[in-house]
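Shown below is the structure under consideration.
Shown here: the complex without one of its protein chains, the others still in place.
Showing subunit A:
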Amino acid sequence: MDKNLPGDSTPPRPKWRKVAYGGMQIGYDDNYTDETFLEEMVMNANVVRRDLLKAMKDSVSISQYLSIVALVVLVWFHTLESSLDEHSLLLLDLSLLALGFLVLLLTEEKMLSFTLLCRYLVNITFFTTGLYILAPVYQTLTRSISSDSIWAVTVCLLLLHLFLHDYSGSTIRAPGALLKSPSLTSCISVNASIVASVFVASRLPSRGHVFAVMLFSLQVFLFAPLVAYCIKKFSVGLHLGFSFALMGLTMYSVYVLHRLFFVLFLVLVVVVNVVCPYWLIRMQEYKFEINGPWDEAKLCFDITD
(Lines give C-alpha, C1' and ligand atoms only; values in the text may rest on other atoms or scores of the structure.)
Protein backbone atom coordinates (compact mmCIF):
# COMPACT_ATOMS: atom_id res chain seq x y z
CA MET A 1 0.00 0.00 0.00
CA ASP A 2 1.37 3.39 -0.88
CA LYS A 3 -1.05 5.49 1.10
CA ASN A 4 1.59 6.50 3.65
CA LEU A 5 4.11 7.75 1.11
CA PRO A 6 5.18 11.39 1.53
CA GLY A 7 3.40 13.71 -0.84
CA ASP A 8 0.18 11.69 -0.74
CA SER A 9 -2.58 14.29 -0.55
CA THR A 10 -5.10 12.21 1.41
CA PRO A 11 -4.34 11.93 5.12
CA PRO A 12 -3.48 8.37 6.21
CA ARG A 13 -6.65 6.81 7.49
CA PRO A 14 -6.55 5.03 10.85
CA LYS A 15 -6.17 1.28 10.79
CA TRP A 16 -9.43 -0.62 10.64
CA ARG A 17 -10.22 -2.49 13.84
CA LYS A 18 -12.50 -5.46 14.32
CA VAL A 19 -14.72 -3.75 16.87
CA ALA A 20 -18.40 -2.93 17.02
CA TYR A 21 -18.28 0.09 19.33
CA GLY A 22 -17.68 3.75 18.63
CA GLY A 23 -19.94 4.23 15.61
CA MET A 24 -18.87 3.97 11.99
CA GLN A 25 -15.08 3.81 11.71
CA ILE A 26 -13.61 6.87 10.05
CA GLY A 27 -12.63 6.22 6.48
CA TYR A 28 -14.39 2.86 6.30
CA ASP A 29 -17.93 2.03 5.25
CA ASP A 30 -19.97 -0.42 7.26
CA ASN A 31 -19.64 -2.99 4.50
CA TYR A 32 -15.84 -2.73 4.48
CA THR A 33 -14.24 -6.16 4.35
CA ASP A 34 -10.77 -6.36 5.82
CA GLU A 35 -8.03 -8.82 4.82
CA THR A 36 -8.57 -10.43 8.20
CA PHE A 37 -12.08 -11.41 7.07
CA LEU A 38 -12.62 -15.13 7.76
CA GLU A 39 -9.06 -15.38 9.07
CA GLU A 40 -10.18 -17.45 12.03
CA MET A 41 -12.07 -19.95 9.94
CA VAL A 42 -10.73 -23.49 10.29
CA MET A 43 -11.61 -26.13 7.74
CA ASN A 44 -11.70 -29.89 8.31
CA ALA A 45 -10.12 -29.68 11.74
CA ASN A 46 -11.63 -32.83 13.20
CA VAL A 47 -11.73 -35.03 10.12
CA VAL A 48 -10.42 -38.55 10.66
CA ARG A 49 -8.56 -39.95 7.65
CA ARG A 50 -9.56 -43.55 7.11
CA ASP A 51 -7.63 -46.05 5.06
CA LEU A 52 -9.11 -48.62 2.76
CA LEU A 53 -7.53 -51.69 4.29
CA LYS A 54 -8.82 -50.90 7.76
CA ALA A 55 -12.32 -50.21 6.45
CA MET A 56 -12.27 -53.54 4.60
CA LYS A 57 -11.00 -55.37 7.67
CA ASP A 58 -13.74 -53.86 9.79
CA SER A 59 -16.39 -54.83 7.27
CA VAL A 60 -15.49 -58.51 7.70
CA SER A 61 -17.56 -58.51 10.92
CA ILE A 62 -20.63 -57.72 8.84
CA SER A 63 -20.13 -60.45 6.28
CA GLN A 64 -19.33 -62.88 9.08
CA TYR A 65 -22.68 -62.23 10.68
CA LEU A 66 -24.41 -62.38 7.29
CA SER A 67 -22.93 -65.87 6.90
CA ILE A 68 -24.15 -66.90 10.34
CA VAL A 69 -27.70 -65.80 9.54
CA ALA A 70 -27.53 -67.51 6.15
CA LEU A 71 -26.43 -70.75 7.87
CA VAL A 72 -29.35 -70.53 10.30
CA VAL A 73 -31.74 -70.08 7.39
CA LEU A 74 -30.15 -73.10 5.68
CA VAL A 75 -30.69 -75.22 8.78
CA TRP A 76 -34.32 -74.06 8.91
CA PHE A 77 -34.73 -74.93 5.28
CA HIS A 78 -33.30 -78.41 5.66
CA THR A 79 -35.40 -79.09 8.74
CA LEU A 80 -38.56 -77.98 6.94
CA GLU A 81 -37.62 -80.20 3.99
CA SER A 82 -37.10 -83.02 6.53
CA SER A 83 -33.56 -83.60 5.29
CA LEU A 84 -32.36 -83.00 8.85
CA ASP A 85 -33.95 -85.14 11.54
CA GLU A 86 -34.40 -84.04 15.11
CA HIS A 87 -31.63 -86.25 16.51
CA SER A 88 -28.93 -84.77 14.33
CA LEU A 89 -30.36 -81.33 15.12
CA LEU A 90 -30.07 -81.96 18.84
CA LEU A 91 -26.55 -83.23 18.31
CA LEU A 92 -25.78 -80.00 16.44
CA ASP A 93 -27.26 -77.97 19.31
CA LEU A 94 -25.16 -79.76 21.87
CA SER A 95 -21.93 -79.51 19.92
CA LEU A 96 -22.53 -75.78 19.24
CA LEU A 97 -23.19 -75.21 22.92
CA ALA A 98 -20.02 -77.04 23.91
CA LEU A 99 -17.96 -75.25 21.25
CA GLY A 100 -19.25 -71.83 22.19
CA PHE A 101 -18.61 -72.50 25.81
CA LEU A 102 -15.11 -73.66 25.04
CA VAL A 103 -14.39 -70.47 23.07
CA LEU A 104 -15.64 -68.33 25.94
CA LEU A 105 -13.48 -70.27 28.37
CA LEU A 106 -10.35 -70.02 26.25
CA THR A 107 -10.67 -66.33 25.39
CA GLU A 108 -11.52 -65.29 28.93
CA GLU A 109 -8.57 -63.68 30.68
CA LYS A 110 -9.42 -64.80 34.17
CA MET A 111 -10.16 -68.44 34.98
CA LEU A 112 -13.74 -69.44 35.64
CA SER A 113 -14.53 -70.45 39.19
CA PHE A 114 -16.43 -73.60 40.03
CA THR A 115 -19.45 -71.70 41.38
CA LEU A 116 -19.76 -69.68 38.18
CA LEU A 117 -19.60 -72.92 36.17
CA CYS A 118 -22.41 -74.36 38.29
CA ARG A 119 -24.46 -71.22 37.75
CA TYR A 120 -23.99 -71.53 33.99
CA LEU A 121 -25.14 -75.16 34.06
CA VAL A 122 -28.21 -74.35 36.16
CA ASN A 123 -29.11 -71.51 33.81
CA ILE A 124 -28.77 -73.70 30.74
CA THR A 125 -30.90 -76.39 32.35
CA PHE A 126 -33.66 -73.92 33.19
CA PHE A 127 -33.52 -72.46 29.72
CA THR A 128 -33.78 -75.80 27.89
CA THR A 129 -36.46 -77.13 30.22
CA GLY A 130 -38.55 -74.02 29.72
CA LEU A 131 -38.16 -74.27 25.99
CA TYR A 132 -39.10 -77.99 26.04
CA ILE A 133 -42.26 -77.30 28.04
CA LEU A 134 -43.26 -74.46 25.74
CA ALA A 135 -42.54 -76.39 22.52
CA PRO A 136 -46.16 -77.64 22.05
CA VAL A 137 -47.40 -74.07 22.40
CA TYR A 138 -45.00 -72.86 19.71
CA GLN A 139 -45.99 -75.72 17.44
CA THR A 140 -49.66 -74.70 17.34
CA LEU A 141 -49.12 -70.97 17.71
CA THR A 142 -49.74 -69.94 14.11
CA ARG A 143 -51.86 -72.84 12.87
CA SER A 144 -54.67 -70.52 11.77
CA ILE A 145 -52.32 -68.40 9.65
CA SER A 146 -51.32 -69.36 6.12
CA SER A 147 -47.73 -70.43 5.48
CA ASP A 148 -47.21 -67.69 2.89
CA SER A 149 -47.87 -64.95 5.42
CA ILE A 150 -45.48 -66.64 7.85
CA TRP A 151 -42.66 -66.79 5.28
CA ALA A 152 -43.23 -63.18 4.27
CA VAL A 153 -43.20 -61.97 7.87
CA THR A 154 -40.13 -64.11 8.66
CA VAL A 155 -38.17 -62.62 5.77
CA CYS A 156 -39.14 -59.11 6.84
CA LEU A 157 -38.17 -59.79 10.44
CA LEU A 158 -34.81 -61.21 9.41
CA LEU A 159 -34.11 -58.16 7.24
CA LEU A 160 -35.04 -55.94 10.17
CA HIS A 161 -32.76 -58.02 12.36
CA LEU A 162 -29.83 -57.61 9.98
CA PHE A 163 -30.52 -53.94 9.51
CA LEU A 164 -30.57 -53.09 13.21
CA HIS A 165 -27.98 -55.58 14.42
CA ASP A 166 -25.11 -54.21 16.49
CA TYR A 167 -22.15 -55.36 14.35
CA SER A 168 -19.48 -53.70 16.43
CA GLY A 169 -20.28 -55.35 19.75
CA SER A 170 -22.62 -57.83 21.28
CA THR A 171 -26.09 -57.21 22.70
CA ILE A 172 -25.69 -60.06 25.16
CA ARG A 173 -22.84 -59.41 27.59
CA ALA A 174 -20.58 -61.98 29.15
CA PRO A 175 -21.22 -62.25 32.89
CA GLY A 176 -18.93 -59.94 34.79
CA ALA A 177 -18.25 -57.82 31.69
CA LEU A 178 -18.56 -54.07 32.00
CA LEU A 179 -22.29 -53.39 31.95
CA LYS A 180 -23.16 -50.91 29.26
CA SER A 181 -26.85 -51.02 28.49
CA PRO A 182 -27.40 -52.10 24.87
CA SER A 183 -29.03 -49.63 22.51
CA LEU A 184 -32.72 -49.76 21.67
CA THR A 185 -32.07 -50.72 18.05
CA SER A 186 -29.98 -53.76 18.97
CA CYS A 187 -32.68 -54.91 21.39
CA ILE A 188 -35.29 -54.61 18.65
CA SER A 189 -32.95 -56.55 16.41
CA VAL A 190 -32.61 -59.46 18.87
CA ASN A 191 -36.35 -59.56 19.43
CA ALA A 192 -37.04 -59.60 15.69
CA SER A 193 -34.77 -62.62 15.27
CA ILE A 194 -36.48 -64.50 18.13
CA VAL A 195 -39.94 -63.84 16.71
CA ALA A 196 -38.73 -65.02 13.32
CA SER A 197 -37.47 -68.27 14.93
CA VAL A 198 -40.82 -68.84 16.65
CA PHE A 199 -42.65 -68.36 13.36
CA VAL A 200 -40.45 -70.83 11.53
CA ALA A 201 -40.64 -73.36 14.38
CA SER A 202 -44.43 -73.18 14.34
CA ARG A 203 -44.45 -74.70 10.81
CA LEU A 204 -42.60 -77.85 11.90
CA PRO A 205 -44.25 -81.30 12.05
CA SER A 206 -43.34 -82.54 15.54
CA ARG A 207 -42.75 -81.30 19.05
CA GLY A 208 -39.17 -82.59 19.00
CA HIS A 209 -38.39 -80.64 15.82
CA VAL A 210 -39.82 -77.47 17.32
CA PHE A 211 -37.69 -77.85 20.42
CA ALA A 212 -34.51 -78.61 18.50
CA VAL A 213 -34.93 -75.75 16.02
CA MET A 214 -35.90 -73.23 18.67
CA LEU A 215 -32.91 -74.19 20.78
CA PHE A 216 -30.63 -73.93 17.77
CA SER A 217 -31.97 -70.53 16.64
CA LEU A 218 -31.88 -69.01 20.09
CA GLN A 219 -28.36 -70.29 20.68
CA VAL A 220 -27.13 -68.75 17.48
CA PHE A 221 -29.01 -65.45 17.58
CA LEU A 222 -28.31 -64.78 21.22
CA PHE A 223 -24.81 -66.15 21.67
CA ALA A 224 -23.11 -66.16 18.26
CA PRO A 225 -22.47 -62.38 18.41
CA LEU A 226 -21.01 -62.81 21.89
CA VAL A 227 -18.72 -65.64 20.78
CA ALA A 228 -17.65 -63.71 17.67
CA TYR A 229 -17.00 -60.64 19.81
CA CYS A 230 -14.84 -62.64 22.21
CA ILE A 231 -12.82 -64.11 19.37
CA LYS A 232 -12.30 -60.66 17.84
CA LYS A 233 -11.18 -59.26 21.17
CA PHE A 234 -8.81 -62.18 21.66
CA SER A 235 -7.04 -62.03 18.31
CA VAL A 236 -7.78 -60.25 15.05
CA GLY A 237 -6.05 -62.96 13.01
CA LEU A 238 -8.22 -65.64 14.55
CA HIS A 239 -11.26 -63.45 13.93
CA LEU A 240 -10.41 -63.11 10.23
CA GLY A 241 -9.70 -66.83 9.90
CA PHE A 242 -12.93 -67.76 11.66
CA SER A 243 -14.88 -65.33 9.48
CA PHE A 244 -13.43 -66.64 6.23
CA ALA A 245 -14.04 -70.25 7.30
CA LEU A 246 -17.67 -69.38 8.08
CA MET A 247 -18.06 -67.55 4.78
CA GLY A 248 -16.55 -70.50 2.88
CA LEU A 249 -18.85 -72.95 4.61
CA THR A 250 -21.86 -70.76 3.86
CA MET A 251 -20.93 -70.34 0.21
CA TYR A 252 -20.51 -74.07 -0.24
CA SER A 253 -23.84 -74.84 1.44
CA VAL A 254 -25.66 -72.20 -0.57
CA TYR A 255 -24.02 -73.39 -3.78
CA VAL A 256 -25.27 -76.92 -3.15
CA LEU A 257 -28.77 -75.57 -2.52
CA HIS A 258 -29.24 -73.20 -5.42
CA ARG A 259 -26.98 -71.43 -7.97
CA LEU A 260 -28.95 -68.19 -7.99
CA PHE A 261 -28.81 -67.83 -4.21
CA PHE A 262 -25.09 -68.49 -4.37
CA VAL A 263 -24.60 -65.66 -6.87
CA LEU A 264 -26.75 -63.32 -4.78
CA PHE A 265 -24.83 -64.13 -1.63
CA LEU A 266 -21.48 -63.71 -3.40
CA VAL A 267 -22.53 -60.30 -4.74
CA LEU A 268 -23.70 -59.27 -1.27
CA VAL A 269 -20.39 -60.26 0.32
CA VAL A 270 -18.39 -58.43 -2.37
CA VAL A 271 -20.52 -55.30 -1.98
CA VAL A 272 -20.15 -55.34 1.80
CA ASN A 273 -16.43 -56.08 1.86
CA VAL A 274 -15.07 -54.28 -1.18
CA VAL A 275 -17.48 -51.84 -2.79
CA CYS A 276 -18.81 -50.14 0.34
CA PRO A 277 -15.39 -49.55 1.99
CA TYR A 278 -14.04 -48.20 -1.30
CA TRP A 279 -17.06 -45.95 -1.66
CA LEU A 280 -16.63 -44.68 1.90
CA ILE A 281 -12.98 -43.82 1.27
CA ARG A 282 -13.85 -42.09 -2.01
CA MET A 283 -16.50 -39.99 -0.31
CA GLN A 284 -14.02 -38.76 2.29
CA GLU A 285 -12.71 -36.13 -0.09
CA TYR A 286 -16.12 -34.45 -0.18
CA LYS A 287 -15.93 -33.94 3.55
CA PHE A 288 -16.17 -30.22 4.27
CA GLU A 289 -16.24 -29.03 7.83
CA ILE A 290 -16.20 -25.38 8.84
CA ASN A 291 -15.34 -24.14 12.30
CA GLY A 292 -14.77 -20.66 13.57
CA PRO A 293 -15.43 -18.17 16.34
CA TRP A 294 -19.17 -18.40 15.70
CA ASP A 295 -19.35 -22.00 16.89
CA GLU A 296 -21.05 -22.72 20.17
CA ALA A 297 -18.39 -23.26 22.82
CA LYS A 298 -18.16 -26.79 24.16
CA LEU A 299 -17.99 -27.32 27.89
CA CYS A 300 -14.80 -29.02 29.01
CA PHE A 301 -16.43 -30.79 31.95
CA ASP A 302 -19.21 -33.32 32.40
CA ILE A 303 -22.50 -31.66 33.30
CA THR A 304 -24.40 -34.78 34.30
CA ASP A 305 -22.72 -35.17 37.69
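Note that a contact is a pair of C-beta atoms (placed from the backbone, for glycine too) under 8 Å apart; a residue touches a chain by one contact, two chains touch by 3 or more; residues count from 1.
Criterion: contacts and distances are computed from a predicted model.
**Student:** Any idea which of "Polynucleotide 5'-hydroxyl-kinase GRC3", "Translation machinery-associated protein 22", "Sedlin" or "phosphatidylinositol N-acetylglucosaminyltransferase" UniProt assigns to the chain that's been left out?
**Tutor:** UniProt lists the chain left out of the view as "phosphatidylinositol N-acetylglucosaminyltransferase".
**Student:** In the whole complex, not just what's shown, which of A:24, A:184 or A:283 touches the removed chain?
**Tutor:** Checking each option in A:24, A:184 or A:283, the one touching the absent chain turns out to be A:24.
**Student:** Looking at A:81, A:148 or A:296, which residue reaches the missing chain?
**Tutor:** Reading the full complex, the residue touching the unseen chain is A:296.
**Student:** Mind listing the subunit A residues that contact the chain we can't see here?
**Tutor:** With respect to the unshown chain, the touching residues of subunit A are 18-24, 29-31, 33, 37-38, 40-41, 289-301, 303.
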